[in-house]
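For this view, one protein chain was removed and the others were kept in their places.
The letters A and B name the chains in turn, as written, and every chain counts its residues from 1.
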Amino acid sequence: MKAGVVTFPGSNCDADVFHVLKNIFNIDTKMIWYKDKNIKGYDLIVLPGGFSYGDYLRSGAIARFAKVMDPIIDFAEKGGLVLGICNGFQILLESNLLPGAMKVNDNLKFVCKNTVLTVINNKTPFTNQCEKSAAIEMPVAHGEGNYYIDKEGLKELNENNQIILKYKNKKVNPNGSINNIAGICNKERNVFGLMPHPERCSEPLITPGKSDGYNIFSSIISFINKRGGKIAK
Amino acid sequence: MPNKPWLSEGLTEKEYEMIVDLLDRKPTTTELGIFGVMWSEHCSYKNSKLILKNLFTEGECVLQGPGENAGIIDIGDGQAISFKIESHNHPSAVEPFQGAATGVGGIIRDIFTMGARPIANLNSLRFGELNNDKVQYLFKGVVSGISSYGNSIGIPTVGGEVYFSSAYEGNPLVNVMSVGLLKKENIATATAKGEGNSVMVVGAATGRDGIKGASFASDELSEDSKEDRPAVQVGDPFMEKLLLEASLELINTNSLIGIQDMGAAGLTSSSAEMASRGNSGIEIDISKVPTREKNMTSYEIMLSESQERMLIIPKKGKEQVVKDIFNKWDLHAEVIGRVNDDGMLRIFNGEDKVAEISAKILADEAPEYRRETKLPEYIKNVNEINANDIKSEDYNNDLLDLLSSPTIASKKWVYEQYDYMVMTNTVVGPGSDAAVIRIKGKDKALALSTDSNGKYCYLNPRRGAAIAVAEAARNIVCSGGKPLAITDGLNFGNPMNPEIYWQFKNSVEGITKACKKLDTPVIGGNVSFYNESPKGAIYPTPIIGMVGLLDSLKDKTTMHFKNEGDLIYLIGKNVEELGGSEYLELKEGKVDGYVPQLDLNLEKRVQKTVREAIKENIINSAHDCSEGGVAVNLAESCFENNLGVNIKINKEISNKALLFGESQSRIIVSISKELASKLENIAVENCVPYGKIGVVEGTQFKFNNLIKLDVEEMKVKWETAIEKKL
Partner (left out) sequence: MDWEVKIETKLKDGILDPQGKAVKTGLKSLGYNNVESVHVGKYLELVLENIEQKNKAAKMVEEMCDKLLANPVIEDYSYHIKEMEG
């Protein structure tokens, strides 16, 4: 299996995801430059967290037009696995690979803390190693994670079981997102965006001391291994 | 030129005469502007140099001491750590968000220009009392400025401190410390050498931002300071992220002679200082500097403090390497001049020469002043404080009030706005004695702490400053590390005031004494004078930023009690001391009394005891005893795991001093029953007093028959106090 982590100008969690894939999971992992037009031979593409282009217009809005996004959109349409974490999720929304949009957190402040989440759907390439309805913990760190989608869109997400992760309840929802949504996938299940950072909780040594993020990556690896490395359509 | 041209440049008439003498002619406008910033306190340390010379700066681990962009220490395995603290007090007082943000940006550049990747930031903040709208505005602005810049650039903000006291009401302190990791072979320097080598400016284009910020920092804040807004620069963390990546990539190619951040006094100080270090000169054609605005004068270009720029001297023929790497990151890199061998800084605007001054005169020959000192009147009136001077009816309420006073209360409201986890190295984050940051690929970690108690330093600058060093070291030890070295952020009022200068001199002496004893050299730092507002000077606040090393990750220790049934020991000795305490101020509204004694020999032995116990892997928690005394410090250890304590101390001192006195050289540890005798043996071997003071049990906080409270209730008060005030 081969994974690629994209570096946009202003990405700052690219090295963190790289570290987890490469050093914790021993996956063949490469950094992908945002100007690359060619991405061949990957089983997984990760759009990492950070502040691409300073997030100056809207989070992810400018990165969406980086050269590398065309082949990534193509890769996703062919069934390749794409994981967008935090700013990566915002880029996936801006590029319409996932539905909805992001607003600033309802308390207007950047928030960095551990959150409790519920796994809503564990029948996906990204959560197959998680227990359904399990409460898991992952940290968030963002200023614009207030997910929004209109009524019909929400209905559709629910009907297609596209909501994968929710903050456990309104009280622990760190940003005011609609229906406590923390992570969603596309209808085809191969593109997953989430605000929490699984790469920050894949080793028990580092704070916050939990390792529930590990299961997200092991789900992906297990899915790809089962699929036999080929992109399925 | 106006009648007294030196005035608008912040120089004295005498200094102007010196300049005329040194040049053997009258300076041009641009030249005088250059002298004005280079000879400002901020750049020249003219009022502090003679005192700072006495600092203890040598040690086995020191690879680079004071005098560079930042100091460097050796941590073994071919690795080194560069770190430094810097103030951004005045800009933050005028525009808190941008002032704090650019403070973060500036110190980060100091670190990566040494060739180090910044891996952690800390900040030490002081504000007035929170029940004031203006203070709230400053507090919120500073926190969001730090948050905005640090989070965006992707360097975790892992610790620091926040104090609230009316002494800082008109003049908040914003001191930012950055810590970077590098390979020893990649150490970069800020030197210009080699006749004919190119001088390049890289990064952002130059605008009119912050003209004369260095002289602004060297003046008192007045009611008019708000009108000085152009002196405040605007930060662009996105640009700096690119600059950081490009610079580190470039340093790795071994193509550089020197690299320096353009901080205070921009192009002027970076070129003069680089030339002076290399015993060279530099010639610059300012018409080649990329500008953001039209029609900028040579004066403006030389003195602009536009952020996110650097000056680079590539090795001969490596200009294209520089350009290629910077172009890759969509950044400017322009050749603007060359190095010469006659030691002169020559500035041209196209064909016209606008300035010609010896770089040495600018960078190294600013006047040095030994200012007058005088024992402050208020110090003569410091009174001894007795327990009976403090009126108290109910110690339960006293403890709850202390826990919800903003200085002691949880800083969660602050640090949850900082990304303290990015880079995935944070083993222990904010809210502990010291932050612990692992070094990937090795079984070791750094312990980082900042400390200073302004009240102590006000009442007794010498002892207060020594305590700041001792406490920083104690924090490192409690986290499992060995204290290595410090950076000092020295914040004082107007040095022309003999009483202030006395505070400064005594503080530096205190730091020196403690650093020698604890073997933690000073490898760099910052002096910030003129921290005054119409209401007077701030408390003298020498902030100590310390770096320690955990040589194994298994030594990591936190302050939190972990197991029901563990015994609680106090290493050190309780003394009848209430002077300068939080308790005194809370109950009597007074900052008075004799600052707690500091016996550095005992301090050393206490730290050694706890360090040995941690190395033996026998203790479950360790917490430095500081503001608020034993009662507050025990409470802080209860919160994380909602564990209670039952404390029984045979008292030889008053209840008030026992509960809330702030005697030094004390550490509270918890340990399982079976291992307790081992701890006692280590303490005995080190001739350190100790006492078994209680046990971890239940969910209540019980202290002799004086206090009985639910831990949950205490925790809620402590955790929500700051938010409630806003």
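The criterion applied here is as follows: contacts are C-beta pairs under 8 Å (C-beta built on N, C-alpha and C of every residue); 3 or more make two chains touch, one makes a residue touch a chain.
Bear in mind the structure is a predicted one, so any value in this text is a computation, not a measurement.
Within the full complex, the chain left out of the display contacts the shown chains A.
From the options A:6, A:62 or A:136, the residue with contact to the chain not on display is A:62. Shown as candidates are A:124, A:146 or A:202; the residue that touches the absent chain is A:146. Looking at A:30, A:103 or A:168, the residue that reaches the missing chain in the full complex is A:103.
Those residues of subunit A that touch the chain absent from the view are 57-58, 61-62, 65, 93-94, 100-101, 103-108, 146, 148-150, 176.
The rule we apply is simple: only the chains that are shown with their structure count from here on.
Annotation: 36 Å between the Cα-based centres of subunit A and subunit B. Across the interface of their complex, subunit A is touched by residues 144, 147-148, 151-154, 236-239, 241-242, 329-330, 415-429, 438, 440, 553 of subunit B. Note for the complex: subunit A touches subunit B at residues 9-10, 12-13, 15-16, 19-20, 23, 49-51, 53-56, 109-113, 139, 141, 143, 197, 199-200, 203, 205-208.
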